[in-house]
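To start, the structure itself, in structure tokens.
The complex appears here without one of its protein chains, the remainder shown in place.
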Amino acid sequence: MIKEAMKTVSDLWSLMVGLKVTGRYFLEPQVTVRYPWKAVDNIDTFKGHLELVPSKDPFKPKCISCGMCALACPSNCLTVVKRKPPKPTPEEEKAQAEAKANGEKVKDKTPKDPEKFIYDYTLCSLCGTCMENCPAGALRFSGNVYQAGYSRNDFLFELVAHMQTKADASPKTEFEPPVAETSEA
Amino acid sequence: MPAEFIHILIALAVVAASVGALGLVMVWVERKVAGHIQRRPGPFEVGPNGLLQPFCDALKLVGKQLFMPNGADPILFWLAPVLSFLPVLVLFLPLPLGDGIMAQNMNLGLLLILAFSGLSVLALLLGGWASNNKYGLLGAARGVAQSVAYEIPLLLAVLAVSFQAGSLNLAEVVKGQGTWPWQWNIMTQPLAFLIYLVSALGETNRAPFDLPEAESELTAGFHTEYSGMGFGLFFLAEYANMAVVCAVATVLFLGGWHGPILPGPLWFVLKVSLLLLLMVFLRWTYPRVRFDQLLNINWKWLLPLAVANLLLTAFFVKFAQYVVVK
Partner (left out) sequence: MTRYIDTEQTAGDFYTHNFAKKAQEGTLILNLGPQHPSTHGVLRVVVEMDGEYVLRAEPILGYLHRMHEKMAEVKTAAQFIPNMGRVDYLHAMAWNWAFVGAVEKIAGIEVPERAEYVRVITCELNRISSHLLWWGAYLLDLGAFTPIMYAFDDREKLLDALQVPTGSRLTYSYFRIGGVAQDLNDDCLGRIRAFIPWLRSRMPMYKDLVTDNIILRKRIEDIGVIEPELCRRYGATGPVARGSGINYDVRRNEPYGIYSKFDFDIPTSELKCARGRYDVRMAEIEQSLRIIEQALEMMPEGDVLVKGAPKPSWKVPAGESYFAVEGARGKIGVYVVSDGGKNLYRTKLRAPGFCNLSLFGEVSRGTILADAVAILGSLDMVIPEIDR
């Protein structure tokens, strides 16, 4: 009987303990960050969409249009458009024909970098397979968490142009949050 | 008596306005407190500290399309929210805010409150029944069983106090208590206070007894099908009901407007807000009880305790009278 009563009391006490916990947290500081007004500290490691790595010339990608990435991608979101060989001048044409006739190797004058690099972010699963299989190390994740758009087409990137516009703009201001303050602990 | 009639009408209008305001404030407080318990700020974008958020919510609710499910009973369906809200207005009439400050002094004020608060169950039942929804039906059934059950210990607890005070007039009950906490009824009737609090939670369908709308089981229970202001009225009625039970608790147990230094109405409001805060805290702390447990708590614990308490009170009151007469 006494045991029962003690148990009931301790049961009821457990309710008080619960109230104590919530009461304590009620008074403790909040753990959330007022996001758009304060920066959060965990977005640097996010992958974000793909982008091309520029070579020494910031307007020219490292990419050599080999197409490995497009082949490797499980979701088929990459399309690499190779450049057409430049129209040869008549002399060159003649020289080429001669060389061919002589059994020499024709030097391909086509620039290696892609004309277009189309990337469909809506399909991408951010797996990184393309990046790992690129022989030139020409792809990387942009870490851009602010990619949002009104239509599907906003997620269709032309990565060469994207890289060039990015190179145009000063890289510092590109993906900063609206108000860049340091976050509260 | 047209004068008195007009008086009541004016009082009702004032009450309606203040209930609306109260609802808005309560929504804000609830969300703020819930936020802070959960270590987030709660609403803070609209207005200073999110104070205008409830207005926006209300505006949104008003602006929403009123929608009725196919096969619902149109009259009963729309009657239910109104019926849940209107009686609440009456409940505020006999509440004494301060010495002589009340909408209507009534001899049977307590009885009026108990009688009219029973009507909210009817609204709940109608709402659940008329919406032609199985969840609504289950919620309504739960609501009725729960309210009927919890009304009894509530009544008994209240009765014990009125035995002691010898009156059903709320102002009289308050006048029977003194300025300091040890002169309040809670000191002589602690058990009745506890019983009252628990049954009040049950009566107002607040967590952890929010079974008629238990959203993890019944999606939204009896108001599943209500949209816009239909839902808004239920919502408002819930908060108004909370305020009423807290106010009655203050009057009966916590000395009403009595208190040192500060003016009476302020004390009253302070005590009511503290009780409301407690209710909010309970909601955000505990899991929901199960339905059979809910009824067990009532029939096996609260009811016998309340009856015993009432008998004891009656005995002591008679005994005291006997001694005094002697």
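When the chains are written out, they are named A and B in that same order, and each has its own residue count from 1.
Going forward, contacts are C-beta pairs under 8 Å (C-beta built on N, C-alpha and C of every residue); 3 or more make two chains touch, one makes a residue touch a chain.
Note that the coordinates shown come from a computational prediction; the quantities given were computed from them, not determined experimentally.
Q: Among A:P36, A:P58, A:P74 or A:G149, which residue is in touch with the absent chain?
A: Selected residue, touching the omitted chain: A:P74.
Q: Can you say which of B:A214, B:L236, B:L276 or B:L302 touches the chain missing from this structure?
A: Residue touching the absent chain, from the options given: B:A214.
Q: What does the interface between chain A and the hidden chain look like in terms of residue numbers?
A: 11-12, 14-15, 17-18, 20-22, 25, 31, 42, 45-47, 71-75, 125-129, 132-133, 141
Q: In terms of residues, what is the contact footprint of the unshown chain on chain B?
A: These residues of chain B touch the chain that is not shown: 34, 37-40, 70-71, 74, 132, 134-135, 138, 141-142, 207-208, 210, 214-219, 283-293.
Assume only the chains that are shown with their structure count from here on.
Q: Between chain A and chain B, what's the gap in Å when you average each chain's C-alpha atoms?
A: About 54 Å separates the centre of chain A from that of chain B.
Q: Within their complex, state which residues of chain A touch chain B.
A: 15, 18-19, 21-23, 25-26, 28-32, 34
Q: Given the complex with chain A, which residues does chain B contribute to the contact?
A: 33, 35-41, 44, 281-282, 284-286
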